[in-house]
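Missing here: one protein chain of the complex. Every other protein chain is in place.
Chain IDs A, B and C follow the sequence of writing; residue 1 opens each chain.
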C-alpha cells in the first residue's frame, strides 16, 4: 500500500485513526507492516502490499 | 384549474401566496378567473381552465 | 420572436404531437429511471403536448402532475389530450416558477431546458421548488458534443443555449444541485434508411445519421436537491 492511503483509512471498528508500522517497503509502497488503531489498539496486517482491514473476527489466519 | 392547485402555486415574481377570484366554474374546475398576489397585487388570468402565471411582461394579450 | 409566439405557432400547426412521438424514443428511457413513487408531485417543465407527465401518472402512479409551458397554445393542446383530474397544465416561465419552495418531488424536462433565456436562473428556480431529495431529469438533444444539432438555432426563432456535458454538470452544481448521473440515451427506434438512399433531405450520409441518433441520442443529466 502507498502511504497516502493513510489520509483516508481508519479503524473499521471504531473509526479512529491508525498508526502505520512498516516492516518492509520498496520505493513506492509498504509491502509488509501493521496498522494499529490509536484508540482500541487493534492491529491490522499489511501483507504483500495489501492492507487487511477486516474486523479481527472475520480475518481467519491463512493456512500454514 | 382545480382548486387544489392553490396548495402549491405562488406569485412567479415575489413567490407570495395568491388569492383566487372565480368568474366561472364547473363541477370540477375553475374555468375563468383571476389569481391575485397577496403581496404585490399582480393579477394572473385563468382562461379556459388554464392559469397563466407568466410574468406580466412575457404575457402578451391574445389577439382580439 | 418570443418563446410564447414561436411555440404558439408550433402548437397551432399541430407540431406538438409530432415532437412528442419523436422524443418518446429516448424520453421513455429517462422517465423509466426516475425515482417517482406513488403519490409524488411531478413537474413536466416545457411540457409541450404533455405526454411525459401523463406517462408518469400511468407508469409510476404519480399523485399530481403539472405540465408547465410558456406557450398558452401548447398548454391548451396538452389539456385537450387528457381527462385525468390529477393532471394540470399551467402557463409559466422557467425562470419565474409559480411554485412554492419544496413543492415538487421530481421534475422532468425534455428538449426544452435550453430555451431558457437565463438557464442558470432556471436551475436556481428548480433548486428552490424541489424538496430535499427531489430530482431534476434534464433531457436534451441539443448540446455541444452532438455536432449534428449545432445548426438547429437557424431553424428556430428563439435563443438556444448550447452547453457541453461538462457545462451541464457544472451549472447544476453552481445552482446547488448534486449531479447524480449523466449519459447519452441512444434512439434505437428511429428508422435509418439503407446507405444507398443517402444523401436524404436531412442527412448527408448514413454514418452521420447513425451518429446523431445512436451515438449522441439524448443527453440526460440528473440533478438532486440536497
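Details
Here, contacts are C-beta pairs under 8 Å (C-beta built on N, C-alpha and C of every residue); 3 or more make two chains touch, one makes a residue touch a chain.
Note that the coordinates shown come from a computational prediction; the quantities given were computed from them, not determined experimentally.
The chain not shown here makes contact, within the complete complex, with A, C.
When the missing chain is restored to the complex, the residue among C:21, C:157 or C:183 that touches it is C:183. By the touch definition given at the top, chain C reaches the unshown chain through residues 29, 32-35, 37, 132-133, 135, 169, 173, 178-183, 222, 224, 226.
Within chain A, the residues in touch with the undisplayed chain are 1-2, 4-5, 7-13, 15, 28, 44, 47-55, 58-60, 62.
Convention: only the chains that are shown with their structure count from here on.
Centres computed as Cα averages put chain A at a distance of 50 Å from chain C.
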